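Before we start, here is the structure in question, set down as C-alpha cells.
Complex shown without one protein chain; remaining protein chains in place.
For clarity, chains are labelled A and B in written order, and residue numbers in each chain start from 1.
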C-alpha cells in the first residue's frame, strides 16, 4: 500500500509532527501487522522519530543543529546557498521504518514522527509504504 | 513476527551490543530470508550498526559525541535536562533495517548491532519485527 501526504512548512528549519496523518493512512488500509516505510523524496528534508510531548525538545534540537551545521559557510560552493540543508537531510535521514502492531503504529509513549524541514517554507511530500505480514 | 527484548544499561551514555539476542530471536522463528526491523521505542536511545571487535571504537565514538553534543547547554529550555539525549537519538536514529540470509543476520565480519543509550542507566525495550520472503 502506497500513499503520499502533502505537508506545509512555515520556517526555514522546522519539525512538523506527522504522527496523526500517518495513523490515518494506516487505519484506512485496515492493515493490522507489518511495517511502514516513511520516506522524504526531498534532498533538504528528512524524517525522524522523537518526543512530541514537550515542544522545548524540538526547540533545543533546532538550536543545537544551528551550531552543528550553521546556515552559512564561506567555503561552501553550492550556488543555491542551502548546503547546510542537504547536510542535515543526510544526518537525520530520508527514510524511517516503523512497526505496525494491532492496527496501530508501534511507538513509545513519548514518540512522534516528524518531517524535518531544513529549507522551507515549502509544501513537502511524505511518501508512505506499508507491507502487511498478516497472511504470512 | 514481532518480539521485544529488555536491555539493561549502566551509564548515562553507553552502547550495548545486542547482536547475539537479535540472532536468538531470528533463530527461534526459523525464518531464513527476509528483513529485520530493529526499533527503539524511546526518545533518548537509538539503534546503530558498528564494529564490535575492538572496544576502543565505541570509546572513541562516545568521546567524540561528548564534544558534538555536550550534555549541557545553558540555552536549552527542556526542563528534564536531557535535550542532548534527544538530539543524539535522532542523529543516530530509532530504527535500523537488517537483511536476513540463510537463516542468519547478514552482517559484515566486524559489524554488530547496538542499542545506544543516551540517558541511562535504565531498562530499555528493543522491538524486533521480521518479514519473511521465503514464500515469495
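Here is the rule we use: a contact is a pair of C-beta atoms (placed from the backbone, for glycine too) under 8 Å apart; a residue touches a chain by one contact, two chains touch by 3 or more.
Quick caveat: nothing in here was measured; it's all calculated off a predicted structure.
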### Message
In the whole complex, not just what's shown, which of A:9, A:33, A:52 or A:83 touches the removed chain?
### Response
A:83
### Query
Of A:75, A:102 or A:123, which residue touches the hidden chain?
A:75
## Note on the structure
In the whole complex, of B:3, B:29, B:73 or B:97, the residue touching the missing chain would be B:97
### Task
Extract the touching residues of chain A with respect to the undisplayed chain.
1-2, 37, 39-43, 68-69, 73, 75-80, 83-84, 86-87, 89-91, 93-95, 97, 125, 127, 129, 131-132, 135
### Query
Tell me, which residues in chain B touch the chain that this view leaves out?
33-35, 48-51, 54, 56-57, 59-61, 63-65, 68, 91-93, 96-99, 101, 106-108, 110-111, 131, 133, 136
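In the analysis below, only the chains that are shown with their structure count from here on.
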### Query
chain A to chain B: how many Å between their CA centres?
19
